[in-house]
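Note that this is a trimmed complex: some chains were dropped, and none of the rest were shifted.
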């Protein structure tokens, strides 16, 4: 099967699988006290050009919940996009583990948070009856496949910090976003004021594993304890670290993320040739949003699974991944031509 | 390095690594909707000879917390051994996620819970001021490396059920225990009345991943939702399932667990030859507990890391794993001879 459903339908990058095989030597200290983990942590400091703390976790929900819990007390609230993953797709895990209130903010037509929307929730500071706002959570690339520019992040972070909020980035597709921006990882976070980042590995081609990267030293106080407490500490941590080492070394991530992004451009261009199809969002990372004739859903999804994002307009979300090929796109187009 | 510190210092079994490589084909549905996961779930029903529900999770703490949360309301309490992993080594994760009280019970000299100790906590049923006891959690094999017999489990489960408690087994070393008992997996749980099992994969030679196996249908009501909510649902679930498939098929687990157990016997026998050393617990699975001269700690741990379990008597815990060799033991003995 080949699919446009999600980049987590894809398997594991050859570089990553190779790293896993190589990491499987003799014995190593558990819970991250091993050499591969030490080495990879240092590599994070290098690529983010900062003295970051890194916590390797199992999945995206774990990364987000750990990040949020390190920046909040249970009487706090978190601002996030109403379309965000943490608001729609992580059950009540954020509330259950952190105790916090989550306030959904409307986004602009491209799925991005705006200073206006944020400012309207910057209310009642110091009022004990109101869950005190303490964290702003962005998604990069967004749920609509768009990418915040560095200036946009800096502007939001500045507003947040001015109001004593921390800034979290849910970066399950952060590699795609950074590849799209054509800059370094440090450019997008270290230089914009992000306090903590959920850096996604799984959707980028790892078998499992994400990294929580801590930039702000305030957030370093409790997080090591919460890492364990949130059930996200791997006994054989080196098998997550080794995957990230393979991703970061020589910017392996950029090659594959750029390919996925390129495939999305290719797919969007191909779709545009069909008058029945309307591309609905700017294609900036590895997602294409397009309205299709509803009758096409069943035959197309049968061959190439994908999700309908919005039923009212039959808007499909088509995700490309590191292993999407031009042949996949041709196959998909061929099917469309015969519908 | 070779170590006796923990079986989680070991890497990945060749059968498991092979399964991971093979599972890495084209695309597969995420979150456990794939074919490997379906196949492996069926295999669990076969080997446990029951219509079990299986939830693949990331680590042991996750497995335990998910199991407990599926059997309790937040006003409940859990009975566990005062030496148990959930009481000593999982931070406050059990409380934070389930809300429950955990009551520690003394164990007998072999680290096993007794009906006497349990009965003393079966109090105040229906009293709203008292966190209502709802779950008994056993560890198999125990923290002392001993193994509950099937009759012992049955007796404890009968007492628990009579008092309307569910029975959980923390089986991070369940394969070692079952190999030691020389019976089937079904014999130890399905036929003894266990309601839910945390089945350990990582310490048995997997890269990551454990399985929560649900026997009692009462506990099937909420667990699928709690699986996601507890941050334990892998998007690429097939890479956990494939490892378990490799473990369960043809009882791969038994070969390797038996080897580790045998190495522990060998190690104990070798240690017994030293008059300065005293084996302190029956060696029934893959752990050896032994009092050593304190002066030996530094040089020995330098070459072969291990933990001191009890400082007062300098009692060491020496764990054997699937890849412990007779050479490792000889090397260790050689060092001891020169001390």
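Worth pointing out:
Think of it as A and B in the order they're written, each chain with its own count starting at 1.
Definition applied: a residue touches a chain if its C-beta (ideal position, glycine included) is under 8 Å from a C-beta of that chain, and two chains touch if they have at least 3 such contacts.
Since we're looking at a predicted model, the values are computed, not measured.
Every protein chain here shares one sequence; 2 sit in place, and the complete assembly counts 4 copies in total.
We adopt the following convention: only the chains that are shown with their structure count from here on.
Chain A and chain B have Cα centroids separated by 33 Å.
Of all residues in chain A, only 1-3, 5-6, 8-12, 17, 20-21, 23-30, 58-62, 65, 90-93, 96-97, 202-203, 207-208, 225, 228-236, 239, 305, 323 touch chain B in the complex they form.
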